[in-house]
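Omission of a single protein chain aside, the complex is shown with its protein chains in their original locations.
Chain IDs A and B follow the sequence of writing; residue 1 opens each chain.
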Amino acid sequence: MTELPRRVLFGAAYYHEYQPYERLEEDLDLMAEARFTVIRVGESVWSTWEPENGQFALDWLQPVLDGAHERGIAVILGTPTYAVPPWLARLYPEITGERRTGERIGWGARQEVDFTHPAFRFHAERIVRRIAGRYAAHPAVIGFQVDNEPGNELLHNRGVFQRFTDDLRHRYGDVATLNREWGLVYWSHRLSTWADLWTPDGNVQPQYDVAWRRFQAAQTTEFIAWQADLIREYRRPGQFVTTCIAYERPAVDDDRLTDHLDVTAGNPYYRMQDALELPDRRSADQHWTSSGVWALQLSADRMYASRQEPFLVTETNAGSIGGPWDNRPAYDGQWRQAAWLLVSRGARMIEYWHWHTLHFGTETYWGGVLPHSGKPGRTWHELARLGAEFDRAGDLVAGLTPDADVTFLFSLPSKWLMQKYPPLATPDGGPDARAYHGLFDPFYRGAFDAGLQSRIVSRPADVDTPVLVVPGLYLADDDTLDQLRGYAEAGGHLVLGPRTGYADPEGRARTDRMPARLAEAAGAWYDEFSNLSTEVPVDGLDGRATRWVDGLTVTDATVVARYDHPHFGRWPAITTRRVGAGRITVVGTVPDVDLAKALFRWLVPQHGEVPPSVTVTGATAPDGRVVRFVHNWSFTPAVVRLESHVADVLGDDVYPAGAEIALGPWDVRVLNVT
Amino acid sequence: MTELPRRVLFGAAYYHEYQPYERLEEDLDLMAEARFTVIRVGESVWSTWEPENGQFALDWLQPVLDGAHERGIAVILGTPTYAVPPWLARLYPEITGERRTGERIGWGARQEVDFTHPAFRFHAERIVRRIAGRYAAHPAVIGFQVDNEPGNELLHNRGVFQRFTDDLRHRYGDVATLNREWGLVYWSHRLSTWADLWTPDGNVQPQYDVAWRRFQAAQTTEFIAWQADLIREYRRPGQFVTTCIAYERPAVDDDRLTDHLDVTAGNPYYRMQDALELPDRRSADQHWTSSGVWALQLSADRMYASRQEPFLVTETNAGSIGGPWDNRPAYDGQWRQAAWLLVSRGARMIEYWHWHTLHFGTETYWGGVLPHSGKPGRTWHELARLGAEFDRAGDLVAGLTPDADVTFLFSLPSKWLMQKYPPLATPDGGPDARAYHGLFDPFYRGAFDAGLQSRIVSRPADVDTPVLVVPGLYLADDDTLDQLRGYAEAGGHLVLGPRTGYADPEGRARTDRMPARLAEAAGAWYDEFSNLSTEVPVDGLDGRATRWVDGLTVTDATVVARYDHPHFGRWPAITTRRVGAGRITVVGTVPDVDLAKALFRWLVPQHGEVPPSVTVTGATAPDGRVVRFVHNWSFTPAVVRLESHVADVLGDDVYPAGAEIALGPWDVRVLNVT
Partner (left out) sequence: MTELPRRVLFGAAYYHEYQPYERLEEDLDLMAEARFTVIRVGESVWSTWEPENGQFALDWLQPVLDGAHERGIAVILGTPTYAVPPWLARLYPEITGERRTGERIGWGARQEVDFTHPAFRFHAERIVRRIAGRYAAHPAVIGFQVDNEPGNELLHNRGVFQRFTDDLRHRYGDVATLNREWGLVYWSHRLSTWADLWTPDGNVQPQYDVAWRRFQAAQTTEFIAWQADLIREYRRPGQFVTTCIAYERPAVDDDRLTDHLDVTAGNPYYRMQDALELPDRRSADQHWTSSGVWALQLSADRMYASRQEPFLVTETNAGSIGGPWDNRPAYDGQWRQAAWLLVSRGARMIEYWHWHTLHFGTETYWGGVLPHSGKPGRTWHELARLGAEFDRAGDLVAGLTPDADVTFLFSLPSKWLMQKYPPLATPDGGPDARAYHGLFDPFYRGAFDAGLQSRIVSRPADVDTPVLVVPGLYLADDDTLDQLRGYAEAGGHLVLGPRTGYADPEGRARTDRMPARLAEAAGAWYDEFSNLSTEVPVDGLDGRATRWVDGLTVTDATVVARYDHPHFGRWPAITTRRVGAGRITVVGTVPDVDLAKALFRWLVPQHGEVPPSVTVTGATAPDGRVVRFVHNWSFTPAVVRLESHVADVLGDDVYPAGAEIALGPWDVRVLNVT
């Protein structure tokens, strides 16, 4: 990993050019007062960098960099390729992205472009080289962000589709092979020549969709890698290159994308106010913002997973983030809580979006650190307190490795396919485009509710915890399934959830009894399954089955839980079997919050008891020191009994093991285990 | 009717070409073991029959036909015109169907074609002749299915629209006549010449819509008749020609279509599991699958109605049928129940869709007889039991004429018009595109709940029961209305529901007091009406009025029920009057389940009492033998007292009149009245 400062970077995106009047010095002074150590600049204003085709105006940023540097504030310099100037759109309308073949996106927002188009690339390269050439040497610049939240569209432009066809041609060799592998005998889809391939607009074949989504994500990876390589021609030693990832974008594969970056950077937006309350039985919608403490922690764990190492938070809520109809600024204390939670899971930068609330444009109600008045308000004061805390905590909390009790295998290809072919229904019976999360999240949340900490991986090889949970791994090759069995045989406890091991990497249902290649070791198989529209009580563990039932037939396994139902009762809900040195447990349903928690308490019986509004997470500093984070997610104060001797990182107190520590409303304590 | 085997045909659609590995012999052996007598083949794979333009590959089906024949399994051979090969789409993109003028359907599914286009017809004729020429003589082939579930789209292609204009020109003669008949004075729509006619995309005039929908259905009829005639050039004596009808398709008129077929064939898909439970107070959505026993029975009665004779079930649920998010395989026993119900209403073939669950393609989760594992599972075992029952029942149950206590008049043109101009609202106040069924179904279901059996007709002339119920007959010519009055005068009990007799065949509101041409005989009229957003209690019969109230003014009739409401209470809900030798009853509202049941108990007072989970249906064999079917639609066993002396068709028991017969969970008994 690129060398980063030995403390948590703390700051905001800063758009001096958006301020309605001159206030550079005032802004930077207020940042310094709040102990800011970093700002991000320049990524949104291509038309300011280059007001006309080939006419460059690069000087405007100089005072910002100088002013930041004078105050010891580092700078991440962004490239502006995500927002194309109107003159470029006018000159080459063919670069306009298409959401359906031949239907161009209307201009007026950003990311409307087919970023694979050579006419775009020509201009993008030119402006990137100019900016990097001009500012890479500035001493304030510690790194670069190329583009911004890429992968926002599934591009249907002709060039993209033709290259998709070429990619298939290279991958499969001839149409006979594609016809066979995709099952194109079905509904008369056999191609006679590559030119027969239909465009994606009307496609309803899953096999096509698997390839299409993979290809789309590969375009994003290629584009960002290309830009990162451009920057690397200019950067000084020690400067990093990254991009900020919005993990819900449809065309981004964080795993492959970050192979081309020096550090992962992500934008975890989350809902504030009551959405952060614990205990939490809500089943809140998750969109590009997460909702719930467990969901915020999941977004942190996904960022850690991209490179299995600490990461940067390039954007997160300053004020409330969302449309003009969705202003919900945090309660006092929640900013600190969220920031420390992110740090506890490996964040080594907390950079807010953004410094000042904008006075014009789409995001007029995406709240910044400063309100529209430009005068420090509640947000600034809360963040200044947090800045002081980061100052005090110093290197102890920078680049933490978060604790993990259990590991989850996450499959982007399965998620993509389930967006179009979901196994779960919405409450009104329609397809649930978030079905992958409908399978994955209840397990992750169950671990969270059971007081466990989780790691997320995309390959079985990366697992180093005694429990591995795999829900919804619909697309899997033989090798991956065999590695899962190997994990159990070698002593791990493998937990399989619904839909895992059902299809091959082409999205074809396997011809085995399910779970394929694992049924024998699991001692249970199924060849039928059912959706549930009402919840079904379960015996054996507390809670209820929801949404799905696999018809598990036990050949040689112990039944852990069973359905209380005249039809489904014939099948167990959960089975378990010793395998080699380990164990395979099969969960044939989507557990509700109670059953999920009970499942994880059964999986990892040892756990402390904390009040229901409290979470405790732990992590290890690069130098081996051990840190604990205790949060109280409630208006109601709480008291927690400590298990070890600890020192208060943010204060002077030292507590012996067994002591009690008091938390106020929406409070967080950072403790060094000594 | 074409000569069909003297037993219920039993089998499945069989796609050997879709199997992921060779297993023809194994498949056919398993079919034979389950007593299959028929398979349907070949209708989906034009691109296999003709991999390139003019290159034919016809041999692949031979082993399937031979293998079936060896085992005594008959074959229905399909023509593949519903699924166009990619090469044809590439060569002649102008054959692509358009859902709006100029907007082509995306390729990638099936039925994307303008089947009226000569470039399509040229190729369709060629492949149909090749397949029929090759296989008509095969001894296994007992019949042909041309195309598949036709009428899936309202085609807006230029040729279709121009022929629509020509059709109007031929029908009306000149624009002055059209202007007058369609009321085109309204909103300045008078045409000056035929070229003035607007395309259907923006049309909001009901008169246009009536003609447009009729024309669309006529295209489907013409296409299927054309193909059927092609096949007739090749078929052997005794072989039948049909197509499989999905009755909810927007452009199919089963009544006219089946005039060109040798036998009706339909695809009644239905919801399994709790959807089949009785008693049933749910108001489930009905889509292309029915939901509820009454709704399954309705779909059977509609198939019988197409030609007023027994029919084939070409497709029905093997495993669960629906999207990947909608897997609900039957409870044990439900397959038998549904099959015997269909047979009791006149089905002489039960052919499941489909033999094996597909491993690729859109329908990967449309469940077949075999699961993805290819090993017989619960479905196969349940169907094998049923196969044995059909074997035992033999000719007694093949080609039954179902009993009918009451008759319903069904109007496709009224249904079509109400899809765009519905008289009923959805719960949120919007237009209910299923309003025709919103009017029709509560009456049909009331008869079902009252223990009655129904026949459906499209012309008053076809009625031969003492009660005729006519809800929602919005479009009707004078002659039809006069025939209805004539039915009553001749001794029948005519029951009119809301909207009947309101408009003429052009969809123009009549200028009479309503119900037009019937008000005087009914002794009641109305000139106003109201939608209801809340239900209104009714006095006189149990139950409530829903959705609609006609302001019935009694001139000379007896009030049967009245609204309990400060405004609507001025009008009766139901009136009745002797007319000639019969009677006319007017129902001014949509009855809820209680009121509908009470209405039919009042209409047909004599009825036996059975437990609330039990239905009893009856039918007559071609040779005059009388059969009874007793179903228990519940997990709870039931006991039924028999009214006649019967023999158990599926066992050896004989029961005297008055004996009790026990039914298990989801059980069915077939009894021969002796």
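Just so we're on the same page, contacts are C-beta pairs under 8 Å (C-beta built on N, C-alpha and C of every residue); 3 or more make two chains touch, one makes a residue touch a chain.
Here the structure is a predicted model, which is why all the values come from computation and not from measurement.
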| item | value |
| --- | --- |
| Selected from B:51, B:143, B:206 or B:374 as touching the chain missing from the view | B:206 |
| Residue among A:56, A:92, A:107 or A:172 touching the omitted chain | A:107 |
| Residue of A:87, A:172 or A:226 in touch with the missing chain, whole complex considered | A:87 |
| Residue ranges of chain B at the interface with the undisplayed chain | 100-101, 182-193, 195-208, 421-425, 429-432, 435, 506-514, 527-531, 551, 566-567 |
| Where the unshown chain meets chain A, residue by residue | 17-18, 20-21, 44-48, 51-53, 80, 83-87, 89-90, 105-110, 112, 273, 285, 319-320, 323-329, 331-332, 357-362, 364-365, 367, 371-375, 377-379, 635, 665 |
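Going forward, only the chains that are shown with their structure count from here on.
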| item | value |
| --- | --- |
| Superposition rotation for chain A onto chain B, Cα-based, multiple of 5° | 120 |
| Chain A-chain B separation of Cα centroids, rounded to whole Å | 48 |
